[in-house]
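In this view, the complex is presented without one of its protein chains, the others remaining in place.
== chain A ==
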């Protein structure tokens, strides 16, 4: 980027909102994904849609890459500025513009922290369900762009199930509106869905119209310990077959159980092959009934120990093990890859077994926990990125792991997105025809390839 571009950017957003010192640029060279870092040429922080539009017009005319960024908590290297250029920091657009109670819709700017939106609507008895692990830090725009999910995904789905409309700025600076407050809307291509999860490669999101849902009145949590992984798998299937959709249905494998126990001493048996944590929510009467049925399913499938939380304190206790999973694993070694390969839920035990044998084969530490109910697993690889020999083994294990997920009819990502991290396997999952179609869309909307170039669909 040349000096006059920087000056032009300063004219658009004001001097103090363009960062160019080596120190500041270094702080925007990474996100939460290990192994990817690159310095941008400038970090630009617009205040509104009009400024965003001007920035993109300038970037497009001058072929300057633009990487949209919120809090930078993503796990796919999605906002690493790999080709230099502009990091477009959206955190100043942080207003909740409207909470429409008659339509149960919120309109918010992309820089709003997801947890802040939920705090705002809690008193109205509403929730915005997508709740990624970083919900207290992540921005709404970032979660929509990455199509983030969370613990409640089984019952409530991921971001795309809540986005009803968007205001976006296209690569050339044009401002475009998609969708709206209509619950039913079948007019034309579904651009809202296309942009949700487009990971900053097709547009910059500047406004989000999202669906809100009534907060569940009651919750009930249960935990079951299984000495046999297959029984855990069967229990999951039995719960679903009993037509119960829990809000949360989590699993931890033996490697994770041992690590969690070592770290948090929550009383898990070290020889257990799986722990299931289940939470049902909704109307209090229904919740009681569903909890009973879940307990029956667990017992019928030979759970070795079943606990049910009687009150909030007990619920917290049950959750403690699940909450400790990532911290416990992350503390083992310096580098932590939290992957999110996903398989159809009836394949969860098969996938866990595959991951465990891949880990043994390559002598790599992988603990797997995740959302058993929706098949979204988090094989978490802990290693030390500074040891090249170890990293060779890690990359091989990762490669086999993703191939295993695809072979089981799964997908590379249940909620984190593709970015750069999972790009190498995209064609294996989707095939050349689909990849070409995706690249055509990219080229049509961003002919100069300035928006997050090289990510999601690779080089075009």
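Everything that follows uses one rule, which is that a residue touches a chain if its C-beta (ideal position, glycine included) is under 8 Å from a C-beta of that chain, and two chains touch if they have at least 3 such contacts; residues count from 1.
Note that in this section contacts and distances are computed from a predicted model.
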{"item": "Identity of the absent chain, which is to be given by its UniProt protein name, from \"ABC transporter permease\", \"Glycolate oxidase iron-sulfur subunit\", \"Acyl-CoA dehydrogenase\" or \"FeMo cofactor biosynthesis protein NifB\"", "value": "\"Glycolate oxidase iron-sulfur subunit\""}
{"item": "Selected residue (touches chain absent from view) among A:12, A:32, A:112 or A:294", "value": "A:32"}
{"item": "Sole residue of A:72, A:130, A:282 or A:349 that reaches the chain not shown, by the stated touch rule", "value": "A:72"}
{"item": "Chain not shown: contacting residue from A:327, A:431 or A:447", "value": "A:327"}
{"item": "Of A:10, A:57, A:92 or A:293, the residue in touch with the unshown chain", "value": "A:92"}
{"item": "Interface with the unshown chain - residue positions in chain A", "value": "19, 21-24, 26-32, 34, 45, 71-73, 91-92, 115, 134, 136-137, 326-327, 330-331, 334-336, 384-386"}
